[in-house]
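Read through the structure below, which is laid out as structure tokens, and then see the notes.
Every protein chain of the complex appears in place save one, which is left out.
After this line comes subunit A, so read on.
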Amino acid sequence: MGILLNIIYLIATVTFIVGLKMLGHPETAKKGNLIAAAGMGLAIVGTVFVHEQQVSPLIYILIGAAILLGSIIGWLIAIKVEMTKMPELVSLFNGFGGASAALIGLVEYGKNVNNATQSTTIVSAIIIGAITFSGSLIAWGKLNGSLKSVVRIPFYNIINNIIIIGIVIFATFMVATGVDSKLLLYALLATGLIYGILFVLPIGGADMPVVISLLNSLTGIAAAITGILYNNMVMLVGGILVGSAGIILTVAMCKAMNRTLGSVIFGAFGGAAAIAGENKTLGSIKSTNPSDAAIMMNYANNVVIVPGYGLAVAQAQHIIHELEELLTKKGVNVKYAIHPVAGRMPGHMNVLLAESNVEYNMLVEMEDINPQFGNTDIVLVVGANDVVNPAAHNNPASPIYGMPILDVENAKHIIVNKRSMNAGYAGIENELFYNSKTSMLFGDAKAALTDLVAELKNI
């Protein structure tokens, strides 16, 4: 029986690696996901049935009920969720994984107090699981808007650092003394939960893609640690794969925003001082109307659309696809330029556009589209601001200086759709709007694009 279970775990581990690899190509991604899911199913069924232990029927019934309950809820959430809500959902599920690891640690602690290695893994699982759980819930709250403001307790940096050092000392003490106290165990859990809250609470909305990636990675690490505890290879390898994926995405997101991981966790975005000094006049703006914009686009050869999260907020994904189809039909070459942090999680904008039936090969990544802006007749910026702000290139005083941006100012004309002249997410003025090549198309994205499409149809 032992060998059978190990072979099952081995197969599951291979499906995880192959599945993740296949997730990396649009053609094979769907199959890869199903392969990994099948492997996971196999590992779960194997764990429940393939062993020689005497287990009372009650326990089997409980396990069955728990699996059924979790499956139904998980499935219902998955088929109902809107694609704009993906970041919230990933955070929420992620928190559940972390909670699961922490709960396992709570049960196992009492049995392993005399073994330093085991109790080290257990307290680590509790701490990391607790941090990911509460941290993910806070991220979830921030993303769905129920936690609106950025809360900054004075000296939160120092407080957070003191807490994390305290947790490490506390955990070391528990392992070293082998104390078997439920009270201390729950106290450890509580400090982990508190740290998770304080860790995510001060982080601004614009930094959310980084935080989600990081929390995702931490859950993987918690799973891997639990794997060490049970000497279970499928948990170890599965957890590490997730940990690596999360770290790579975290680094990629930091790079895309020109932030170090440290500054996301410990620093405020820009800070009030940097923004306050920016109040100089940047010149005059030129506004346009849907009819003029439609004529310009109708006679262009190359049009690039730059969608930002504002597009999704205005629910204008479908109308932008209609615009793109219409232009293509008229012989205009249309592409979408996607900044790596467009949306609220890595790759979010791609999913939102895919949902509106935009073919994925029309979505061009930043590095590939930037050299093409020189040949672009018109760039249409919808609901994006900071990712097209030239201050990132030419204003060393700007908080976003050095951030890789879409170089839309190299195009012949730029049309920017915005509701008003308010500054972007980072609260920074955008001199692109004052560029002589730029025309502002004011209005709600959905309404403005609908008018634009109607005008285009009349030409």
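To be clear about the criterion, a residue touches a chain if its C-beta (ideal position, glycine included) is under 8 Å from a C-beta of that chain, and two chains touch if they have at least 3 such contacts; residues count from 1.
Please note the rule applied: contacts and distances are computed from a predicted model.
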Options "Succinate dehydrogenase/fumarate reductase iron-sulfur subunit", "Peptide/nickel transport system permease protein", "proton-translocating NAD(P)(+) transhydrogenase" or "Hemin import ATP-binding protein HmuV": UniProt name of the undisplayed chain: "proton-translocating NAD(P)(+) transhydrogenase"
Which of A:Asn33, A:Asn333 or A:Asn395 contacts the chain that the document leaves out: A:Asn33
Residue among A:Ala99, A:Leu143 or A:Ile400 touching the omitted chain: A:Ala99
Sole residue of A:Ile11, A:Leu147, A:Met233 or A:Ala447 that reaches the chain not shown, by the stated touch rule: A:Met233
Full-complex contact with the absent chain, from A:Gly135, A:Gly220 or A:Gly383: A:Gly220
In subunit A, positions touching the absent partner: 16-17, 19-21, 23-27, 29-30, 32-34, 36-37, 40, 43-44, 47-48, 51, 53, 55-56, 58-59, 62-63, 65-67, 69-71, 73-75, 77-79, 81, 83, 86, 89-90, 93-94, 96-97, 99-101, 103-104, 106-108, 116-117, 120, 212-213, 216, 219-220, 222-224, 226-246, 248-249, 252, 338, 340, 343, 345-348, 350-351, 354-355, 357, 359-363, 365
